[in-house]
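Left out: one protein chain. Kept in place: all the others.
Here the chain labels run A, B and C in written order, and each chain numbers its own residues starting at 1.
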Amino acid sequence: MAARDAPGVTETGRLETFADGVMAIAITLLVLEIGVPEVDEHGSLGSALLEQWPQYAAYAVSFLTIGIIWVNHHHLFSVIERTTHAFLMLNVVFLMTIAVLPWPTALIAEHLREEASRTTAAIVYGLTMTAIAVMFNAVWRYAAAGLRLLPPDVDRAELARVSRSYLSGPVTYLAGTLLALWDAWWSLGLFALLAIYWLLPGSGPRIERLRRVG
Amino acid sequence: MAARDAPGVTETGRLETFADGVMAIAITLLVLEIGVPEVDEHGSLGSALLEQWPQYAAYAVSFLTIGIIWVNHHHLFSVIERTTHAFLMLNVVFLMTIAVLPWPTALIAEHLREEASRTTAAIVYGLTMTAIAVMFNAVWRYAAAGLRLLPPDVDRAELARVSRSYLSGPVTYLAGTLLALWDAWWSLGLFALLAIYWLLPGSGPRIERLRRVG
Amino acid sequence: MAARDAPGVTETGRLETFADGVMAIAITLLVLEIGVPEVDEHGSLGSALLEQWPQYAAYAVSFLTIGIIWVNHHHLFSVIERTTHAFLMLNVVFLMTIAVLPWPTALIAEHLREEASRTTAAIVYGLTMTAIAVMFNAVWRYAAAGLRLLPPDVDRAELARVSRSYLSGPVTYLAGTLLALWDAWWSLGLFALLAIYWLLPGSGPRIERLRRVG
Partner (left out) sequence: MAARDAPGVTETGRLETFADGVMAIAITLLVLEIGVPEVDEHGSLGSALLEQWPQYAAYAVSFLTIGIIWVNHHHLFSVIERTTHAFLMLNVVFLMTIAVLPWPTALIAEHLREEASRTTAAIVYGLTMTAIAVMFNAVWRYAAAGLRLLPPDVDRAELARVSRSYLSGPVTYLAGTLLALWDAWWSLGLFALLAIYWLLPGSGPRIERLRRVG
C-alpha cells in the first residue's frame, strides 16, 4: 500500500522509480551500439578505433541528452504532488520516446559517413529528440493546467514563465531536425551544442524558483 | 530490515521495486529488437527504414502493453498491503511472462510479412499476451480471496466488481490469439487497438474506486 | 544522507535497491538468449520453434532460480539491520555469481543437444548455480555470526536451524553438478525440479519464523 498513505512514500514515488528505471536502462543500453572493431594483420587497432568516431559522438550526445532529460524530469516532481490514471499513461508514452533513442543513435552512428544516407539518419534522430521534448512538455502541461497535480499555493505568474521556458525544447530540436535537410553535420553539431549548453551550471531551469516558492 | 518495521517503507515495498525493475528493463530491452538496416549503393536508407515497419508496430504495441500492465500493477498495490512467501513466488511467475515478451515481439517483427510463418508468430505473440493477463488475474485473485492481503474494511461488493472487470483481459487476449488462426493481421490489429484503448483516460480501472473506499 | 539517519530509509536500504536492480536486470537479460529462428521456404516456423526447446527450458529454470534467490535475499533483509564495508563487498561478489548466470544459460541452451559438449555445458551451469548458493550462505553467515548484523534479541536456537537449512542449497546444487558427470539430462532435470519445488507454498524458509520472533 506504498502509494496511498504510508508515511514517507508519496503518491508519485512509484512513477518516479519506474521512470528512473527506464531512463537509467535506456542511457546504459546506449553502450551496446559501440562496436568492437576487428583488425586484420595489416591494420592497426588504433586507427580502427579512430575511424569509429561517429559512434562515440552519437553515444555522448544521446547519453548527455537522456541525462539532462532525467535531471529535468526530477525537477518536475519537486512540484508535482499527485498522479492520475491519465497522467501515468502520458508518462508511459513519454518514456517510450526516451526508450527508443538507442535505435536512432545506432542508426546515425552507422550512417554518418555515408553521403547518401546521412540526411535520412539525421532526420530520424532529430525527430526522436523532438518527440522527447514534445512529450516532456505534454507531461508538464497536463500536470500544470489549472494546477491539476500541483500544490494550490504555486505562484501562477512564475508558473507561466516556467511553462514558456520549456517550450524552447521542442522548438530548438525541431529547428535542428529541419537543419538536417540543408546539412546533416550542422544539425548534429547543434544537438551536441545543446547537450553541452544544458550541462552548464547557469542553465538550471526556472522551475527551481517555483520550488522555493511553492 | 526495511521490510518489517521501518516507518515509511511498507511490507510490499521491495516487491514493488523488484517488479518495477523487471518491467522497466523488459520495456526498455524491446528497442534491441529494432534493427539498423544496411544499405548498398543502389538502395536508399529511407525506403529500407519504411520496409521495417512491422518492427516499429510490434515495438509500439509491446511497449504500450507493458506500460499499461505496469500502471495496473501499480494500482493493485494501492490496496494490497501485505505479502506472503507464496504471493512473492506468484509475482515471480507473473514477471516471467512479462520479461519474455521481447522475444515474441522480435518473432512477430521478423515474420510478419512472411505468408507461411505469420500465423505461427501471431499465435506465439498472442499466447504470451494471454499468459500475462492470466497471471495478472492470478496475482490479484490470490491477494483478494478472503481479503487475504487486503485491508479488512474493503467494500466486498465493489471488490467483486473489480475482480470481474479484470477478467476481460485474458478473455480478450485469448480471443485475439484465436483470431490469428483466421487472419494474423486482424489478430495483431486487435492487440494494437487494445493498447490504444487502455491508454485513453476513460478506461481507468474500477480499483480506483476501491482505493477511495478502502 | 539517505543511509544514515533519515526516518523511513534504513541503513540497508541502498544495498537492497542495488541488489534488486542487479537481480532484476540479470533475470530480464535472460530473454536475449532465446533466438528468433530463420525459416527457409521449405521449413515451417512451428517446427523451428519446437526444435529450440532447450532454450525455453534453460530460460525457465534460470529465471525461476534467480526469482527464488531474490525472494530469499528479500527474506534475509527482514532480519539484517545493519551493513559494514566488508558486508557490502561480500554482496558485490554474491551479485557477480547471479549476474553471470545469463552466460551459462546461453551455453547450455546452445549445447544441450550435442552429445560431445553436453556434459561440459551442464558442469559449467551447475558450478554457477553452486557458486550462487555458496555466496548466499557466505552473505548470511557473515551477517549472522555473533549476531553481527542482526538485532540482539534473535532466538539463537532458531537462528542455528535457519543457518543449517540454508546449507541444503550448496549441497544440492553441487550434487546436481556432479550428476552431470554421469548424465547431463538428469543433472538439468534436478535443477528444474529444485526450481519448481522451491516455488511451491510449503517450501517457505524457516527465517520467516525468526522474523516473527526477532
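The definition used in the following text is that contacts are C-beta pairs under 8 Å (C-beta built on N, C-alpha and C of every residue); 3 or more make two chains touch, one makes a residue touch a chain.
All of these numbers come straight from a predicted model, not from anything done at the bench.
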item: Footprint left on subunit A by the chain that the document does not show; value: 7-10, 12-13, 16-17, 20-21, 23-25, 27-32, 34, 36, 38-39, 41, 44-46, 49, 59-60, 63-64, 67-68, 70-71, 74, 77-81, 151, 199-201, 203-205, 208, 211
item: Residues in subunit C touching the chain absent from view; value: 1-4, 6-9, 14-15, 17-18, 21-22, 25-26, 29, 32, 85-86, 88-89, 92-93, 95-96, 99-103, 106-107, 110-111, 114, 116-117, 120-121, 124
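Basically, only the chains that are shown with their structure count from here on.
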item: Maximum centroid distance from subunit C, chain identifier (CA atoms); value: A
item: Rotation angle superposing subunit A onto its copy subunit B by C-alpha atoms, nearest 5 degrees; value: 90
item: Subunit A and subunit C, separation of their C-alpha mean positions in angstrom; value: 35
item: Multi-chain contact sites of subunit A, meaning residues that touch two or more partners; value: 7-9, 25
